[in-house]
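Only one protein chain is missing; all other protein chains are in place.
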Amino acid sequence: MSMFGRTPAASSGGVNHERIEMAINEIDMVSDVFNRIVASCHNKCISPRYAEGDLNKGESVCIDRCVAKFFEVNKKVGEKMQSAGANAQATGATSFGL
Amino acid sequence: MSMFGRTPAASSGGVNHERIEMAINEIDMVSDVFNRIVASCHNKCISPRYAEGDLNKGESVCIDRCVAKFFEVNKKVGEKMQSAGANAQATGATSFGL
Amino acid sequence: MSMFGRTPAASSGGVNHERIEMAINEIDMVSDVFNRIVASCHNKCISPRYAEGDLNKGESVCIDRCVAKFFEVNKKVGEKMQSAGANAQATGATSFGL
Amino acid sequence: MDFSQFNAAEQAHMTKVIEKKQMQDFMRLYSGLVERCFNSCCNDFTSKALSSKEEQCVLNCADKFLKHSERVGQRFAELNAEAMAPPKP
Amino acid sequence: MDFSQFNAAEQAHMTKVIEKKQMQDFMRLYSGLVERCFNSCCNDFTSKALSSKEEQCVLNCADKFLKHSERVGQRFAELNAEAMAPPKP
Partner (left out) sequence: MDFSQFNAAEQAHMTKVIEKKQMQDFMRLYSGLVERCFNSCCNDFTSKALSSKEEQCVLNCADKFLKHSERVGQRFAELNAEAMAPPKP
């Protein structure tokens, strides 16, 4: 919101712009991470021959483990950056298990 | 437009925000698809040796067919998603042959 | 700013929207280029085995040269496009050595 | 995410933001799917028409990609809920 | 796209939006071109200066990329117009 000035209508309507902006940042981040997992786990688990349209058993199990492992990596990296003090400003990123 | 509140100036100016927003979505989508075609057809058709700056005959013909084929794929995928009912919400995407 | 209409608050506050918008464009472009250099030079210089967390001597020297070379390429391409008259509209892009 | 501490005006605002974002995400998913399936399935540019083999590949690819995304979404939601839950004693 | 049903204020608004978008697209095209040509042409980091061979490669690459984009744009516009046209009987 800060990017576009505060409109009289909005501020008299009782909207806390800081809070809205943090929520939007959070949604953007979760959505960005989700899209990266979809792409990474597709590369890791799905054979590009496309002989059939269903996920086979091996692909399905691979996807489940892949998503779990991505979360693990995300957590390890988050801990590392926290200990490095690098994410002092990342306080808005509360939801993705960080 | 909904994202930034409605400014008094704009609404008294007679701008229909819904309509504007749908038009912007449409432009964004067409531009996104165009950029993906440029990248995909470059990968398919242009040799990365760069011995000369002009498109040779083979590259030119390849580009024409590549763009046409990308449109075909786009259409097939669109039909599939429509029949799957997956794109109930994609009603704004009217222009790219969907 | 033009994208969201001019709010009375902002224009009475004495903010020149054109100037702000050009500055934002400039920041976006510099940041886009920086991110591309980070990715390209990582691909060129960093071995993906990750046997240790420090940059070794060879990697460090490679990074320095890689960034310099990317700037050179940017400059050559900029000159080419300028002479081709293709960037008549790119007048906002004043800072990245263009 | 928890918007329960938001007031009515803020919740209405967020609903609009989320709807807009979902629309954009759907469009990006769609064009990303087209690009991926095109790149995997189309390698013959001696003709501009899709061969029946290419078409079958594209349909399977799209099918599989949607099922893949859906499964990732399920696991993602579960793991995200777990990560947000208060730590167990 | 057809903006003919837009009123004057809306058309003026869209013109600004489109100008802004064109500017952003041009900048992204430009930096994408630099990245692509750098990645294809520069593989020797024993020196920070561009060799004459690398420079020629970059110039050809940029040239070819612009011609490629232009040709894609022409085909794209034709096919898009076709897809928008009312179906033939």
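Observations on the model:
The first chain written gets the first letter, and so on, giving A, B, C, D and E; residue counts start at 1 in each chain.
Please note the rule applied: a residue touches a chain if its C-beta (ideal position, glycine included) is under 8 Å from a C-beta of that chain, and two chains touch if they have at least 3 such contacts.
Since we're looking at a predicted model, the values are computed, not measured.
In the full complex, chain C contacts the hidden chain through residues 13-16, 19-20, 23-24, 26-28, 30-31, 34-35, 37-39, 41-42, 45-46, 48, 50-55, 59-60, 63-64, 67-68, 71, 75, 95-97. Residues 2-3, 5, 21, 25, 28-29, 32-33, 36, 39-40, 43-45, 61-62, 64-66, 68-70, 72-74, 76-78, 80-81, 84, 86-87, 89-90, 92-93 of chain A touch the missing chain (whole complex, contact as defined above).
Methods note: only the chains that are shown with their structure count from here on.
The chain with its CA mean position farthest from that of chain A is E. The distance from the centre of chain B to the centre of chain D, each centre being the mean of the chain's C-alpha atoms, comes to 17 Å. In chain C, 4-5, 7-8 are the positions where the chain touches two or more neighbouring chains simultaneously.
Multi-chain contact residues of chain D (touching two or more other chains) are listed as 13, 17, 28, 37, 41, 58-59, 62-63.
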